[in-house]
Structure formats: structure tokens, C-alpha cells
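So that we are looking at the same thing, I have put the structure below in C-alpha cells.
Note that one protein chain is taken out, while the other chains of the complex remain in position.
Every chain is named by a letter (A, B and C) in the order it is written, and numbering of its residues begins at 1.
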Amino acid sequence: MLFGIDVADSGSLQIDGQPCVINHPRKAIAKGLAFCSEDRKGEGVIPTLSIRENLILAMQASRGAFRLLLRAEQDQLCDHYINALNIKTPNAATPIGNLSGGNQQKVLLARWLAMQPRLIILDEPTRGIDVGAKAEIEKLVRSLREKGMAVIFISSELEEVVHTCDRVAVLRDRRKVGELTGGEITEQRVMELVAHHE
Amino acid sequence: MKQKKSFAPLGVFALAALITFSGCKQETSSPSSENAEGGSTSAAAGSLTVGFAQVGAESSWRTAETESIKSEAEKRGVNLKFSDAQGKQENQIKAVNGFIAQGVDAIILAPVVETGWEQVLKEAKDAEIPVVLVDRGLNVSDDSLYTTLIASDFVAEGRMAGEWLAKKTDNKASIIELQGTPGAAPAIDRKKGFEEAIKAHEGMKIIASQSGDFRRSGGKEVTEALLKVNGDKVTAIYAHNDDMALGAIQAIEEAGKKPGSDIVVLSIDGVKGAFEAMVKGTLNCTVECSPLLGPLAFDAVEKAVAGETLPKKTIVDDKVYDQSVAADVIDSRKY
Amino acid sequence: MRRFLPLMATFAVLIVLFAAASLMYERFFTARVIANLFSDNAFLGITAIGMTFVILSGGIDLSVGAVLAFTTTFIASLIADHAWHPLAAIPVALLIGTLFGGGMGFLIQRYELPPFLVTLAGMFFARGMAFVVSTESITIEHDFYTTLQDLKIVVGPKAKLKIGALIFLGVLGLAVFLAHWTPFGRNIYAVGGNETSARLMGLPVARTKIMVYALNGFCSALAGVVATLYMPSGNPAVGTGLELDAIAAVVIGGTLLTGGVGYVAGTLGGVLIFGTIQSALIFDGSLNSWWLRIAISVLLLVFILLQRQLSRFTTSPKN
Partner (left out) sequence: MNDPLSKLKEWFQGGSLMWALLGLLTLLAYDFVFVDGFFRLEVRDGHLYGTVIDILNQGSKTMLLALGMTLVIATGGVDLSVGSLMAISGALAAVLVTQTELSLALVIPLALTATVLLGAFNGMLVSVAGIQPIVATLILMVGGRGIAMLITGGQIVTFEHTGFVFLGNGHFLGIPFTLTLVLLMLIATSLLMRRTACGLFVEAVGDNETASRFSGISTWTVKLSVYGFSGLCAGLAGLIAASNIKAADSSRVGEMMELDAIFAVVVGGTALTGGRFNLLGSIIGALLIQTLTTTMITQGVPPAIAPVPKAIVIVAVCLLQSEKFRTEVAGWFGRRANT
């Protein structure tokens, strides 16, 4: 909703103290937001396109159709993220559909990191991928946090929430039932909030 | 993702669209029934409502026929219900069924094919609505199903074309035949008649016969290809309608030959474009197939409604026109 | 009940359309016109029902009009030129149609070919073969046929459902049963919804896909038989463009071309909307050839948009 995919029923949104309406992902991106969907297959990857094309997609979209990124820049970006995120692939021309789920997810993360967003929303980024990749993604999120990027990390796996987050808002049945910060964040506290509220 | 949107305006728009189309009635063509009653001049017509099930508007010939019937209806103060079947028999049958349900006084039908009309004509007969057929006969065992037929004889047209060519070329010709749409009655009959006529002459041969689909572009494309393969052998081109012949003439010119002299070109229908080409000397001959059936059709309708008996068949007189007369008659051509 | 709302939207549109036409044209709101809607659109309806299954399974079939034409010519030729009894000719024709459809299904399934192209080839092939059987249309004259044609149920003053309409309604009933109360029907929805997961669930994907095309081949051939009852002749040129009408009827009926979503009953609504637009324009009778075409397309557009808005409106409070 924040990303302009669904329309809000009520409430308002402020960015830098300015109220604004976001009704299309384009506008959200222009405000420095990024959103990595939980439905990787349906809403994330473009399966027959190459890693390179998937990676530059968001960046290119924000530049418009007629200012194509130079091929050299593209290659440089690809090389950088393939190394930085340890994406396992023969080369950047491989169709993304041929990669494993974890590596696909990394390319999608790279797609958004290339935009250097102010806030990135990660919706279940570790769902359905192998343990190794999962750990790498968690590590990546922590390093992003350290670099000062705001990350909203949505997950239903308690363990990784506890490991990665500074602040946890617990939502149940579309309602916020509690908020924890810093040392308060333990699996048990979260469980309590989920289990019995009021 | 899904948004609430009001559909009420669309509903209103839908109704408005329907009403607008009914509104076209006054502007477009046929007079509404009120002024037919008021301003009727023809004694028998009164406030006749006649349904006309036309094949479509696929050629200028067809459009001329439609115009002829429409303007005659207007002249006689008949309320005409026009339906265009877009070349489909099933649509024509639907139209006739619709006319019957509306209770028209008579139906004019230009059947798209000769077969398959028994069922719907029985309905018309049961409802005691006379049916006048135009431009093509029917292949039905019980000819009481329709009232009368007003048509040209396609086989005879083909024969006349064949005979004219035999005379013109002293019974010696290598002919390319441009057929109409496969399966269409005029294509079948004009081929048959032409073949009958040239069979008698040994020197006349059809060296290639392809379909140009009654289209100008088809006539051009087929002629272009055939001229290249058959080279200088071709001495005559026979097209099942004028449009294809006019396309063929262009192809001949592009091949560096003179249509009308190097290669004899003849066709059927007698549309105005054909006469213009004859005056220019590029077309040699056209066999008229008159689409101006309006007056004859409405004479028959009025008689049938008045209960008079009619001849089962009226064959329209078709004439051969060649270059010698083209200039004299071109101004009198209406279509 | 919510999932039936798009269906209701289709029928709501039909009712609006019919009411508007009835208000505007005398004698439109009669049992006769309604009965004619079924009789006149019987073979379009039957092909559209077959098409519904194909589209539900995620495919498309462009060959239906040509198969229909082939069937009419084939039956007419057997009866007229080879003195077969219709009761022998009809089953043979139905069998050929089924096998032809099954053959296309086989190519599509086995070699993963695009249905659009295979059935396009099927369309060319069947149309060509119809002309091979006969280049001219052939009249069907047979006492048995006349008897069949005279079968009818009187449903009102001057209104009768003829044999074609009866077969159409019969096929409709069977199709609804097939789609919603048999494993085959559930398999079609599953395959059209998501072929991979259908395969993972252990459903017979290959067999279902081939059978869907065979079923549609059968429906096209049956529509051909109904066409010979409607216009007793075999005509190799009949039914050109029928495939597009059938697809349009299916889609207006609320079935998605992507497969897996839709109802056979919706297709009935689509066919009737199509038929009503045509009837209304025939009753009007004042438009010339080109205005008629424009009118058909504008009405089609308006009612498709209306149907879409209605079904959007009724399903929206989901998120």
C-alpha cells in the first residue's frame, strides 16, 4: 500500500513531513522507496530475461525509455552485484529463470539496491530459498542497516526477525498489536504479543 | 488492486447508444412508416413494409444493387427494413426470421448461396409472406417456397464472354482465368459457361486458372505471378468480375505489355470502371450483369402483395459491351 | 456466492439489452423472438460451448468454423452423392470431427506447440478439405432429414424451439454437468488455472488437454450437423469467421482467455447477448452496411465494458 500498489481506505502518508499520495509504484520509487515482493515468481522476476536485464530494470524504468544505460555501465553494475551478493551464475546473460530461488532473490535485491533507495521494504525475502542464501540475505540486510538505509523487513519467521531488526511491530489480523525495540526483541516477547493481545 | 467504480454511467451510456442508433433511422435513408402513409404515390404500396436481406457490401456491384433497391423503396414510399449479412448465410436466415417475426408484408432476398433455404422459406410461407428472390436462383425441390425470381443467368454470362473471345481471337487463345471466390455461385457458373463456350474450339485453351477472390488486389497479384511463369504464351485474360480485370490490367502494364492489344482482357459485370478502361483501350470487353434490380423487384412485391400471380422466373437481359460502343454508353452508366 | 457474480453481471447485461430493444421495437418482446434467439444461434452456441472448455483449459481453437463447414459438406456429400442414410453419415462425421480435434490436441500437448498456430493450420486444412469434398454447395434431400427438421416444441404463440435449439439446450445441460460435476471438468479448471501444479497434483494433464480439443472437435462437428438441420445443405464456405464470434461469446460470458476462470452458463449469456444485438439491428433495419458494422462493434464494446464494470464492481471489496 505504501508502494502504491493498493489504494488506502483511510489514513495519510507523510514523507519528510510532506503529505503525499502514492498511487503507482513509479511515484513510490521517485520518493526513494523500494519494494521487494514476497511473491518472487509472480511479482518479482521476469523469467526469460537475463540477469543483466532484470537487474537494471528498475533503474532503467526510472530513467525513462529513451535514456538507455550504456552497456559498459550495465556490465559494471552486474559485475559489482554478482560479486557483492555472491550470485552464483555463469554470466550476466543467463536467463534469471535458470537460477535457484536464492540467487533470483539476490538479483531482485540488487535491482533495488542499484537504485540506492532511502527505504527498502523486504516482504518475506527469505521464503522458499535454501539455508545458505538465507543466511547471506540476512547478513546483507544487517549490513544495509549499518550503512544507514531504512529497511522494513516483513517476515513470519521469528528467528530471523529477532536477528535482523532494531524495531519490531507486531501485526495481527491487520492491526498493530505491539511494538518492541532494542533489547526488548526476543522471540518470546514477540510470541506473547501474537498469542494474546488485550 | 481492484477498484470500486461506478457502473451506472456506463449503463446510461449503453441505453443512449441504442437510442442513438435508432435515431439514425430518420437521418440515414429509408423513410419512416409515418411519411410512407402520408406521402404515398403508388396505389398498391400504401404503407408496405418490406424486408431486404442483402448478402453484404463486398463489391461496388453489390453496393449498386443495394442502392437501387433503397432508392426504389424511397420512390414508392415503402418502409424498407435493410439487413446486411456480411456474406454469411446464417446471418441472412436470421434476418429473414427477424422479418417474419416483425410481420413485414414481403421479403426481398438476395441469397448468398443456392442451397439450404427450405426451412426458413417454409416459415415465411406459413406466415403467408411473399418472398422475392433477386440476382440468384435457389436449389429447392418445392418452388412454391418463393414467389418469384429476378436474376441474371451467370452461366449465360460466362458463355457470352467465351463466345465473344472466340470471335475476337479467331478461335485461338491461351487464356489465364481469374476465378472469383472459391465456392461462390457466380464464380462456379461463370467458369462453367466460359468453358462450355470454348470447348468447341480446339485452339482455345485455359493455361492457368487461379482465384483472385473477386478483388482488385487479387487480380493483380495472380496475374503478376502467372505472367512471369508463363511468359509470352498468354494471349488473353478472362476475369470473373471487373475488379479483378482492372487489377490484371495494371499487372500487364507493369510487365511491359499493352493490355487490350498484346493481351486481350475481358470480364463480367459492367461497372463504370470497366467502361472507363474500355474507353482507354485497356479492357476489351465486359458482359453486363445489371445490379439495378430495384424497380423489377418492387413491381413483383406489389403484385405479390395484391395477390396477382407472377412468373416464377424473370431473367434480366445481359448484354456484351466492347470497346466499339464503350464511349457511347459510358455516360449512361449508373454504377 | 460471490464467485457467481460475474455470471450474474453477464445476465444482467443481457436483460438490460433485451429490455431496451423491447422498448424500442414493436413485437420484439415476444415468445417468438426469444425462441428464435435459441434456434438461430444454436450452432454458434454449440461451438461456443466447446470453445469454453478449450479456453478454460488455457488454449484456443480457431478451427471450429472450418470443421463445421467440412462436416456439413461431408454429410451432404454422403447423403446426396453416395446415398448414405443420415443415421450412418452423422455418426461418421461426428467421429471425424472428434478425431480431428483430438489430433490437434495431440500435436499441441505432445510437442508443446502453440494452440493458436496448430488450430490455425487446422482451420486452413479443414476448410481446404471441405472444398476437396465439394467446391459447390450441395442440397440435402432426405425424408429422414425432413422429419428431423419438423421436430419442435411449441413454447408460446407462434414460438417454437426447433431441433437445433433443442440440441443446443441439451448440449448446454450436459456441458454444465461435465464442467462442474465430473473429474474431467475439475481437471480442465485445474490445468487451465496452473498446468504445473496440476501436474504436480498428479492430474492427467496430457489426457485432459487432448480430450478438451477432441471434445471441441466433437462440438464443432455437432454444430455442423445442427447447421445442416438449420439450412439443409452442405456448404464448404459456411461458417467463416465463426471462430471469432464463438470466442467473443465466450469472453463476453465472463471466461478469461488465460484459462481456469469462467462458466459454461456464462457462454450461454454471451451467445444470447450477441444474438440479441443482431436481432435488434435486424428489427431496426434502417442502417446501411457500414453503419451496421459500426453499430455492432459499438454495442459490443459498450456491453463488454458494462459487463466488465459490473463484475469488477461486484467482486471488488476483496482487498
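We take it that contacts are C-beta pairs under 8 Å (C-beta built on N, C-alpha and C of every residue); 3 or more make two chains touch, one makes a residue touch a chain.
Keep in mind the model is a prediction, meaning the values are calculated, not measured.
Undergrad: Which visible chains touch the chain that is not shown?
TA: Its contacts among the visible chains are A, B, C.
Undergrad: Which one, C:21, C:64 or C:129, makes contact with the chain that was left out?
TA: Residue touching the chain left out of view: C:129.
Undergrad: Among B:123, B:243 or B:288, which one is in touch with the chain left out?
TA: B:243
Undergrad: Identify the residues of chain C touching the omitted chain, counting contacts across the whole complex.
TA: Interface residues of chain C facing the absent chain: 107, 110-114, 116-118, 120-125, 127-129, 131-132, 135, 236, 244, 247-248, 251-252, 256-257, 288-298, 300-301, 304-305, 308.
Undergrad: Just checking the interface: what residues of chain A touch the absent partner chain?
TA: Touch set of chain A with respect to the missing chain: 3, 5, 24-26, 29, 35, 37, 42-49, 53, 56-58, 60-69, 71, 75, 93, 111.
Undergrad: On chain B, where is the contact patch with the chain that was removed from view?
TA: Interface with the chain not displayed, on the chain B side: 56-60, 63, 66, 179, 182-183, 208-211, 213-217, 220-222, 224-226, 228-229, 231, 243, 246-247, 250, 254-256, 273.
In the analysis below, only the chains that are shown with their structure count from here on.
Undergrad: Central chain, going by Cα centroids?
TA: Chain C is the most central one.
Undergrad: How far is the middle of chain B from the middle of chain C, if each middle is the mean of its Cα atoms, in Å?
TA: Chain centres of chain B and chain C, defined by C-alpha means, are spaced 31 Å apart.
Undergrad: Could you work out how far the Cα centre of chain A sits from that of chain B, in whole Å?
TA: Centre separation, chain A to chain B: 68 Å.
Undergrad: Where in chain B do residues touch at least two different other chains?
TA: Answer for chain B, listing residues that touch two or more other chains: 1, 3.
Undergrad: Of all the residues in chain C, which ones touch at least 2 other chains?
TA: 319
Undergrad: Can you name the residues of chain B that touch chain C in the complex?
TA: 1-7, 10-11, 13-15, 17-19, 21-22, 24-25, 28-30, 51, 54, 56-57, 63, 66, 70, 80-84, 86-91, 93-95, 97-99, 101-103, 113-120, 139-141, 181-184, 188
Undergrad: Quick check: in the complex, which residue numbers of chain C touch chain B?
TA: By the definition above, chain C touches chain B via 16-17, 20-21, 24-27, 30, 32-33, 36, 39-40, 43-44, 131, 135-139, 141, 149, 162, 227, 229-241, 275, 278-293, 295, 298-299, 302-303, 305-306, 309-310, 312-313, 315-319.
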